Structure formats: structure tokens, C-alpha cells
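Supplied in C-alpha cells, the structure appears directly below.
One chain of protein is taken out of this complex; the other chains stay put.
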Amino acid sequence: MVNILGFTFKNPVIIASGPGGNGKELSNYIDLNRLGGFTAKTVTLKERPGNPPPRIVNVKAGIINSIGLQNPGIDKFIKEDLPFLESLNTNIILSIGGDTKSEYLSLIERLNDSKAVFFELNLSCPNVSKHNTNLEHDSDAIYELVKEAKKISKKPIFIKLGSNLFLEKIVKRAIDAGVDGVSLINSSKGLKVDIKKKRLILKRGIGGFSGPAIKPIALAAIFNIKRKFKHLPIIGMGGIFDYKDALEFIMIGANLIAIGSGVMADPEIPIKIAHDLENYFKNDSYEKTIGCALEGFYDR
Amino acid sequence: MVNILGFTFKNPVIIASGPGGNGKELSNYIDLNRLGGFTAKTVTLKERPGNPPPRIVNVKAGIINSIGLQNPGIDKFIKEDLPFLESLNTNIILSIGGDTKSEYLSLIERLNDSKAVFFELNLSCPNVSKHNTNLEHDSDAIYELVKEAKKISKKPIFIKLGSNLFLEKIVKRAIDAGVDGVSLINSSKGLKVDIKKKRLILKRGIGGFSGPAIKPIALAAIFNIKRKFKHLPIIGMGGIFDYKDALEFIMIGANLIAIGSGVMADPEIPIKIAHDLENYFKNDSYEKTIGCALEGFYDR
Amino acid sequence: MKSLVTKIQTTENYIIMEVETEHILKIEPGQFVMINIKGFVFPKPFSPMDQKGKKMVFLIAVVGEMTSEMKKLKPGDHIEIRGPLGTPFIEKIDRNRQYILIGGDCGSAPLIHFKNIYPELVKKEIYGFVTPEIKQILTNDNLHIDKVEGMSPLKKVEKFINKDDAILICGSTNFIKAAKKKFKDYLIYGSLEERMGCGIGMCKGCPVKTKSGIKMICKDGPIFNLSEVELEW
Partner (left out) sequence: MKSLVTKIQTTENYIIMEVETEHILKIEPGQFVMINIKGFVFPKPFSPMDQKGKKMVFLIAVVGEMTSEMKKLKPGDHIEIRGPLGTPFIEKIDRNRQYILIGGDCGSAPLIHFKNIYPELVKKEIYGFVTPEIKQILTNDNLHIDKVEGMSPLKKVEKFINKDDAILICGSTNFIKAAKKKFKDYLIYGSLEERMGCGIGMCKGCPVKTKSGIKMICKDGPIFNLSEVELEW
């Protein structure tokens, strides 16, 4: 059992936004109620068709995706996806994305009375252009957004960021604006060239790079935040494929751990991790394990 | 044969700064004269002992290093390493690092009359603290440094950067200051936790993450720079282990490709790549291949 | 599901691989499985050419990283198989018609499977390969070798197709585009290919534009009535 911001999670394992869709397909394979939580796929105000194919590129120890936030838009989401999510006996986190601050705020208003426990503002999608759910270059904008979101939101607010040089600064500003937690990390920017055809595989060139390859980067990002902001709740993700990966994230400071690409490789991974962590924490305190690797850390 | 800034390289394959040391050990395994060039390990004004061990951490498809710029300092470098490098029949690139602008400038002065073809200013070492060869957070400082370096340097100047959110902006300023080329990318920030001992493996926590895992990130970074600054010479590196990897870098816009961790995994990799590329370019023009994957790219 | 490679035959560019699954994994023709092998993190989609009990047979073209590694598999090696995935041909096609089966390269695999299970729905078969190489490992009376025949399988079909014939085709997107154009007045079902992530419809990795919006090839397909899909983006 994990307590975070007054909410109780059965276990620290949640599904990250995106790879698991809105849960219906995944629920044919695993019992979502066994998990600590489920983050819905980022929803936007209007429907988005997503990017043209191909959308998936396999690379060593990872995958590059160019989904482009395909989603049905908020109306259809509320009608067709939210009821299913709300029917689950697990904590729901709603991920929202917008082109402008007011879009984020509208989405919060529309979803404020849902059964979800948190909002996660997706500020770092690598698959859309600037100002489209890709605010992370602009810490002032993030400050403003969080400040206003906090005014109207009935739920705690997490912001989701990628690994970047100014992460500490951005998070500091978001904390000043009242943010409740951070989700780290979104997929990184990655690219592959088709050397036979001599062209970019993805039509946008760059896609979102995820999977085991990015795990060291995710851990480094969380480490940097955790050691500066010891009490800030963190949802950790990036290449978690087994319980040992999960333990690395917990020991470096993640309160919850989220599985993204892992469910694509094998839908049963989240259940296996939940099970293995339960065994592990028979002998060890979960609370004390969070961030334990930072103790006595010699920073120079 | 590759022409770049008026210099001729036998082939596009060079050794990246660091993993290959200053060439003596590597020359016991391969004939360095078969390569296009060799970048010396970053040298600083004073000797640096480097970081405490462990300095190497293996992760999936990559390695995290915490060398910490161990080097003998400029005096010893000039006495003990430079003569060997100058005796080679290949192009030498000298990588320099400093804590302050004036340190970089002193190093340039000390090395201005060497036989090296370029200077590479290492601005992005993940293994040292801020202001220690880790200027990349500060594009104003980079502008100033490059501007003054260009005034005194007798050789073209490359700057070496990591992948970061503001890469375009930094490179734009460096170009304004007169930089001749960029080396992309340095190792990324990575971390691993020892879950048995519940502690960070590296004493600094974070190290430099390199190898095949970071290749998609390197290609994405080069793509972003190449499409904005079409004529800027680029030395591409990050996870190049075979000629197919090398071709991806060339097709995305690298004029030269550098092997870093590859020589650690297998010292013969650079020779194999040089050989395989020679075969490949029997039928294809090298000049026309540089950046060919960007042609017709649909940027939206 | 853990599965054992029991037999593997290879040519330079093709593999026929027999595996034994741990439990019976019933596959309808047109469905596919996600296969993963040692050294890879993410699995890739393949449609079996045959499946009986715990036995499954695959026809695989060696085109890239994973398929090159598959070529090195030996009997006794283990692979991971997940499925069945996708909609069976039989659930989407008009069962009151007879079909000309057109396979493009390894797209032939699920059609060969279909013919085995539903021979009564098949009017004619043509499995197109560019060179005769495939004959080293695959015996089938309906192989069409472009280089031998001097024409593509589509051209050949054009010669004998009747006004009210229907087509079931499987192959690369370009092959299917060409067929759609050539046979635009016919009822034609195509099994589409796309790079896949999850294989079960949740990651939104394998889109196709249809008249009723964007669908996922892995879940809503891979078979579609070609009049309902738009193959250009």
C-alpha cells in the first residue's frame, strides 16, 4: 500500500499514459484492478487523428513512436472511455494536453468531477510541434499554467516532463506555482534513418524514444529532482520492464512507478511487477525504500 | 576522401575524445593511420586525477562512465602525448576543457602551433560540476568563449555539445560568434542503482551514458541542427558500432563520424567501419550522401 | 508463450520455421502472433502458414534486424509467441463468395493457411515471389515467380479474372495499393501490413484511414474491405 497526497494505492505499479490506451484492450489480458493505478492516454479538447504511419520504429533496446497524440477528443472520451475507467477498482490518473493554457484549463473543468485521483499535465510530448503539449522549453508558461490550474482543479496536479538540461529550474518554478508532483520522464527525442531507402523512417523525422534504453536517463532525471526537492511526489517511468527496474526507480525516489512501453512488449509485465514487488516488500518497508539510494550521497 | 574546412580526411572515421585515450594503447591493436583522424582525450590546464572508482557501469545497450576527465594536464600532455599524436599520419583533433574562459584560451595558445587540424572545445562533460567543462547551460558564456577563441586560434574551432532542449539556440549563438563546426553528441546523463546494496553505483550518482542505446538521441540532435544550419560541419557520434550506424549519421548530416565507446567494446571497430564504408562508397558519392535523408523532408 | 523451434529451413532470403508452442494456441487464418527472440525487447508480427495442435509454421522473409537473427535460430532454441491477434479472415469476408487468393511474397503465408482450412471458399490461388529462390524450401503448386513468368501476379490475375470474382490479397502496402487500383471494380479484401507496437489495439501504433475514421490494423484488421480504406495519408 502506498500513500500519496492522501490517496491510497494498492501497490506502486501504475500504467503510464499512452501505450496502454484507455484500458479496454489491456483489460482483456490482465486484471487492471490488481494494479495501483491507470493513467489514461493524453486527451485533448478536440479529436486528433495522430501522425501518418509508420508510427513505430524498433531500435536497440527501445522503440521510437510517432503516435502524435491520437485521441478522440474530450467529448467522446467522456462518453466512451471515462465510464470504463471509472468502473475500475483502481486509481485513475487523467492525462491532459493542450495547445494553449486555456485548453488545459477547459479540460480540467470538464474532468474535475470525474472519479480520477490526479491530473497529469502532459507538457512534453515529443510528437507534436511547439505549443502543442510541448511547453517544456518555457518555464514561465509552465508557471502560469500550473498556477491557474491549481486555482480551478479539484484534484492534485502532476506535470509530466522529459529529461532536460533545465529540469530543476522548471520544477522549481512549478513548485512555486503550487504543483503537487512530477511525472518523469516522457519519451526522449529519437530518430532512425532507413539506410536502404536513404530517408527518415518517420515522416516527422523525430519521434519519442522509450524502453530499456532510456532507463539510465530517467533515473538520472529523477535523481536530480529528488535530491533538490526531497518531499515532492514523483511518478517514475522510462524503461521499467521488471521489478528490478522498478526498485531502481523507487530507491532513487519515485513514489509510484509507471509502465509504458513495457505493456506493448508484453501486456502481463505490470502484473508480474506488482506481484514481484509485493514479495520483495514482505521484508522491506516501502516508505523507507523510497529514495533510500540517496542517503549518505556524496554530492560534489 | 572527405574534405572539410580545407582539410582532407582519408575517410570519415575518427576516434572520439576519451575512450581511445591518446592513441598509444590503441595503436598496439590497430593502425591509426588507416583512419581519417584521431581526437585526443580532453586536456585541461592542470592535471586532473579523475573521479574515484567505480568509473564504469554496464547498462542495457550502453555504458555509464565516470572518468571525470582524468588527464595529465597540458604540460605533460605536450611532452608525453602530443609528439606521439603528431607522429601519426592522420588528422589530429585536440579536445580542450577548462573551468573558465581564460583556461580554454590558454590551452588554445599552448596548442596553436601543434600539427592538429581542429580544436574541439568540450563544453558538455557530464562528469564534472558546473563551470567545469560543462558550459552548455549558458549560451551567453558559449558565445563569449567562441568569440574570443576564434580571435586567437590558428585552427578551426568545433564545440562539443550534448543533446539538449536548447541545442538549436546554443548552436545559433555559437555560429554568430564564428564557430566552425559542432561535435554531437557527448555522452548523456545516466544513472544506475545497485538494488542489492541500495545505493548509487557511482559516487557522483550521475555519469556519462554512451553506446548503442543513445544512438537515436544523437541522430535526433544532429537532425535538428542539420536542418536549421545546412552548411555547418558536423562531427557525429553516439553509439556508432558498425558501418550501418555510421551511414545513419552520414545520411542525417554528419561530415565525419567518431567512434567513442565502440573502441572499448572492440578496438578493431574503427578499422572495420573504415573498411566497410570504403566498400560502400565505391558505388555512392560521399558528398551526396551527407544529409541525403533530409531531402524532401516534410517539416510540420 | 514459451515456444520451441523444432525445425528450420533457410535460403538466403527466406525462412520456414516450425515451432511447438507450450500450450495449444488456436489461430484462425488471417490472425497473427507477436514473436520475440533473444536479444530483442519488442516482438514483431507474423502470420502463420499453418497451425495444428501445438505446431505452428511460419514463412518469413529476411528483411531486417529481427528476421536476420531468426535465420540463425536452431532447433531447440526458444522463442516467445503471443496471440492469436487480429480478426480472422472468415469473420470479415462474405462467406457466400469464392476467392482468388493473391499472395505477395510472405504475405502468402496466411492465404496458404486459409486454403487449408476453407478450401471451399477458394477459387484460385497465386503466390507471387520475385525469384525462384523460395522453391528451395516451399513446395506449392501455385507459386508464381515474376522473373520466370515475366510479369507480376496482379498482371496474371488480370488475365483470368471474371466479372463476379472476389479477391483476398495479402502483401506489402504497395502491392495492395496496386491491386486496389487494378481491381477497383471487384470485391477485394486485403490483409494490411504496418509496423506494430502492442498488436492489440491499445498503443495506436498501426493506423489505417477508413471511411469510418482511423482504425488499428492489429485489432480492427489486419483484413479490410479495400473499398473502405484509404491507403494514402
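The first chain written gets the first letter, and so on, giving A, B and C; residue counts start at 1 in each chain.
As a working rule, a contact is a pair of C-beta atoms (placed from the backbone, for glycine too) under 8 Å apart; a residue touches a chain by one contact, two chains touch by 3 or more.
Keep in mind the model is a prediction, meaning the values are calculated, not measured.
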Touching partners, among the displayed chains, of the absent chain: B, C
Which of B:2, B:57 or B:94 contacts the chain that the document leaves out: B:57
Contacting the left-out chain in the complete assembly, out of B:12, B:36, B:212 or B:270: B:212
Residues belonging to chain C that touch the chain removed from view: 38-39
Chain B residues touching the omitted chain (full complex): 18-22, 24-26, 28-29, 41, 49-50, 52-58, 61-63, 65, 67, 70, 203, 211-212, 241, 261, 263-267
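Everything that follows uses one rule, which is that only the chains that are shown with their structure count from here on.
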Chain ID, smallest distance between chain and overall C-alpha centroids: A
Centroid-based (C-alpha) most distant chain relative to chain B: C
Centroid distance [mean C-alpha coordinates] between chain C and chain B, Å: 45
Distance between the centres, which are taken as Cα means, of chain C and chain A, whole angstrom: 35
